[in-house]
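First comes the structure, then the notes that go with it.
Every protein chain except one is present and positioned as in the full complex.
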Amino acid sequence: MKTNLNIKNRVAIVGAGLTLFRRRMLDTPKELAWGAVKMALESAGLDIKDVEAVVIGSAPDAFDGVHMKGEYLSDGSGGIGKPTMRVYVGGGTGVFTPIAGWWHVASGLFDVVIAVAEEKMSPAQPHPQYVFKHIWDPIIERPLGLNLIWIFAMEMHRYMYRYNIKKEDVALVSVKNKANALDHPAAQAAGKITVDDVLKSEILVWPVQRLDISPVSDGAAAIVMVSEKIARRLTDSPVWVEGVGWALDSTHWTNRDLSYPKYLEVAARMAYKMANIENPRKEIDVAEVYDPFDYKELHHMEGLMLARKGEAPILTKEGITQRDGDLPINPSGGLLGVGNPIAAAGLMKVAEIFWQLRYEAGKRQVKKPVYTGLAQAWGDLMQVGTVIIMRGG
Amino acid sequence: MSSEKIIRPNEVIQWFGDMEIGGYIYTVGEAGERFFKTLKDKGLLVASKCDKCGNKYIPPKTFCENCFSEIKEYVEIEPVGIVETYTILHVDKDNKPISPPIVVAFISFDNIKGGLIHKLKINTNELKIGIKVRAKLKPENERKGNINDIEYFEKI
Amino acid sequence: MFEAASRAYADAGIDDPRKTVDAFVTCEEDFWSGISIFDEFTPDQLGGVYKPVYTITSDGLIGLASAYMKIRTGLFDIVVVEAHSKASEIITLNDIINFAYDPIYNRPLNLNPYFLAGLEATKYLHKIGGSRYHLSLIVEKNKTNALKNPLASYASKITAEDVNKLKPIIEPLNPLDIAQPIDVSIVVVLARSDIAKKFTDRIVWIDGIGWATENPSIENRDWSNAAYARIAANMAYKLADIKNPAREFDMAIVDDKISYKELEHIEALRLTGGKNVLRLLEDGEFNIKGSLPVNPHGGELGVGWALEASGLVAVLEGVHQLRNEAVGRQISAKKIVIQSWRGIPTTTGAVAVLTIDN
Partner (left out) sequence: MTKEIKLYGHGLKEDDLKRVILIEDKPSAKYSWSAGTAMSRFLLELKEGRIIGRKCNKCGRILIPPRMYCEVCFRPTDEWIYVRDIGRITTAVVSYISADRARLEKPEVVGVIEFEDAPGSGIFHRLNIKPEDVINRSAFGMKVKAVWKPKEQRNGSITDIEYFEPVKE
């Protein structure tokens, strides 16, 4: 990766908003987007007329049930009469949306940009899972009746086999995140559960059980991104976007080693280089890593080099990733606890780091002092990593 | 900069498939609930009204396009409007000929932003921009709470 | 896609894209491809494995705008933009277009999705005082221009009189008013100015670019102005320091997915200089030999509708013209404007100003 460090313009996040995350919502997708954008603008002290451009993130059109979903969402997103574009990297979209927001501002073309992510999965019948039938290669994979949980189970099992990880060690992630979510106002799947509850939950595709998985959800999230001069005018506590990175692996997932997310390492190295981070384990104070399944939190910690290969379960067991630990991971409650409206869930993570770095997370505020935070998402065919690094003022 | 015109060689296999699921069920939001329940029960249209900038919208919106405020106020109106523009369709969705052709219009309502797209039952030589039309609703017991509770608009 | 990418890299003087290119953009919608999450299938064919690759679910010119922004940040030097159409693989094209309409207020009417074009065309012709014959003139011009373009699939020697005789399908439109789909793959290599000079001496510059969405709700949009094109043009003109668009461009490529749109877009781009757009059309000013040639390559009516690659088809023609490679249709051009629109039912489009050094 040849990354040019001549970044001309700094970019700050000055506001964030969320809707509730729920299994199904009455509100239309554009109304959900509006709810999140409205809250983000109010928290930034800005009006819709101040917004110069809009970036929309949303995962497959086949959930909301509208072709050209970016068009459909543009009014609720605040994009009427403005430069508006939708970006898309599958499940990684939630963290990619603010990366696109970053380049809108860092290009010098815009001073105030909204990044909004929305997903309404509930319209898809008879179950949103059906949409995943269509993410496979139509010729060589779909005829085998491939199921989304299968592919993740295959990755999970390869990872567990490679580093000799026990199921109960993975389950700790689910226990932690669902408990963390008890303090989150948007949460859909918070709860006090035990490792035993996870191990006794319905076996879907061994080694995946029901409580290893995040729910399907409707919801939206938004942030306001501004140039340095606007940030200084608006707030004493802007949160700076200091590093962005993303990378895609080959489409051919059966030609990869599934035990390690190398694409995420590539993405993370890009972001760390830009943020001048040499030792992520020491320099990242708090992280929101993508956890649609409990093992993914561990897998991603390793890809982000926050833990050595095979070490993430040990850190988890030692309590280091708890809110009062030395490396708090997913203090929001993550996708496992707050819910998983795909793109919105990724942007929710960015919003959480924003609140953590401003010490505005209330009961979710991590114990240690925080200066540098990271949010990450993952998607496509287990092939894309998206990373954003933020610093407090 | 380069382009490639794709010509498919004969030895390449065609593979048929779809990107369908069991279907979709859409909820209509708070404003949609007001609109369709009023249409069904009273045969009236509902506009939402922004109390900050005064804009009224049909279809009703829960947020104002102009000032982005939340909208909670609704007003009911008679289903009478003006034809803003029209077209005559001689083909159906699959481009198959239809006879008689269908007239479709965009109808606006007095002092309200937006309007409705719907079918128009009219003698085509009377068809022009600016004519006044009224909605012809299905009988009350056949209404289901969707846009087809209006059968068509007709000239008054 | 691999073929188009390889040739684009060769054309740009890039020997090893795996080393040289910093990021890759693809422009596509899932329902055009029949794959939920099309982004999965992009990196391999472009040379983008383990690189920053992403999809813009929009027209190629908007993808180009995203690449332009990325280079301006200073983070990237060389970004590749790809867009394609495999429309021939879509069996139920009209159903998919229909699926872009609002599911609550529009879709249950179960109409041919081009009803919106019929409504807009009626309103627009009413506003400017135009007639069916004006639409036929546009069809004649573009299909005839396309005869000289090897990429064109719908070229013909048809006259406006013949077009006028066709039976309407969606009044006032007849089948020749609507661009028909083609398959194509286009790859553009974009580089920061100082870097570009190391690779080639035939650089085409993006002096300005802009994009905009007007209003997705069809009930709340402007029915007789292409507001999205006007907003996008204002942005692009500001960046390119264009003060008098009617006089500064040697030619224009505007979106003509439906015949009336060509006129609407010419007006939105402020290319008429206060003159009546119908008179300019009647007088042949938009012909290849006219004062402002518009769509000398045949537009989409002549070349075909390339789905999200439409904007890059326009860029391609712009590059050919500026580099003096538009055999048979060459216009002496140093500065041109190109514009794209995503088609019904959208109000999204982009505008770019392209130039070449003397």
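In this document, chain identifiers A, B and C correspond to the written order of the chains, with residue numbering beginning at 1 in each.
Note that a residue touches a chain if its C-beta (ideal position, glycine included) is under 8 Å from a C-beta of that chain, and two chains touch if they have at least 3 such contacts.
Fair warning: this is a prediction, and the values are worked out from it, not measured in the lab.
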| item | value |
| --- | --- |
| Left-out chain, listing which of the shown chains it touches | A, B, C |
| Selected from A:36, A:51, A:287 or A:327 as touching the chain missing from the view | A:36 |
| Contact with the hidden chain (one of C:56, C:90 or C:190) | C:90 |
| Chain not shown: contacting residue from B:19, B:58 or B:107 | B:19 |
| Footprint left on chain A by the chain that the document does not show | 16, 18-20, 22-27, 32, 34-36, 38-39, 43, 65, 67, 127, 129-130, 133, 138-141, 143-147, 149-150, 153-155, 157-158, 160-161, 183-186, 203-208, 218-219, 250, 252, 254-255, 258, 351, 355, 360-363 |
| Hidden partner chain, residues of chain B it touches | 8-9, 11-20, 22-28, 30, 32-33, 36-37, 145-146 |
| Footprint left on chain C by the chain that the document does not show | 2, 6, 16-18, 31, 34, 43-45, 47, 49, 86, 89-92, 95-96, 98-99, 103-104, 107-108 |
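The working rule: only the chains that are shown with their structure count from here on.
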| item | value |
| --- | --- |
| Topology of the chain contact graph, where touching chains are joined (line, ring, star, complete, other) | complete |
| Inter-chain pair with the most contacting C-beta pairs | A-C |
| Chain centre separation (chain A, chain C; CA means) in Å | 34 |
| Where chain B and chain C are represented by their mean Cα positions, the distance between them in whole Å | 28 |
| Cα-centroid distance, chain A relative to chain B, in whole angstrom | 36 |
| Residue list for chain A, restricted to those that touch at least two other chains | 28, 62, 65, 75, 80, 131, 134, 138 |
| Residues of chain B engaged with two or more neighbouring chains | 17, 19, 24, 26, 28, 32, 65 |
| Partner chain A, residues of chain C touching it in the complex | 22, 29-31, 34-37, 39-44, 48-58, 62, 65-66, 68-70, 72-77, 96-97, 99-100, 102-104, 210-217, 220, 227, 231-232, 235, 239, 342, 345-348 |
| Residues of chain C touching chain B in the complex | 1, 3-5, 7-8, 10-12, 30-31, 34-36, 86, 88, 91, 94-95, 98, 103-106, 108-113, 115, 118-123, 126, 151, 167-172, 183-189, 204, 215, 217-220, 223, 312-313, 315-316, 319 |
| Footprint of chain C on chain B - complex, ascending | 1-6, 8, 16-19, 24, 26, 28, 32, 57-59, 65, 84-95, 102, 104-106, 113-119, 129, 146-148 |
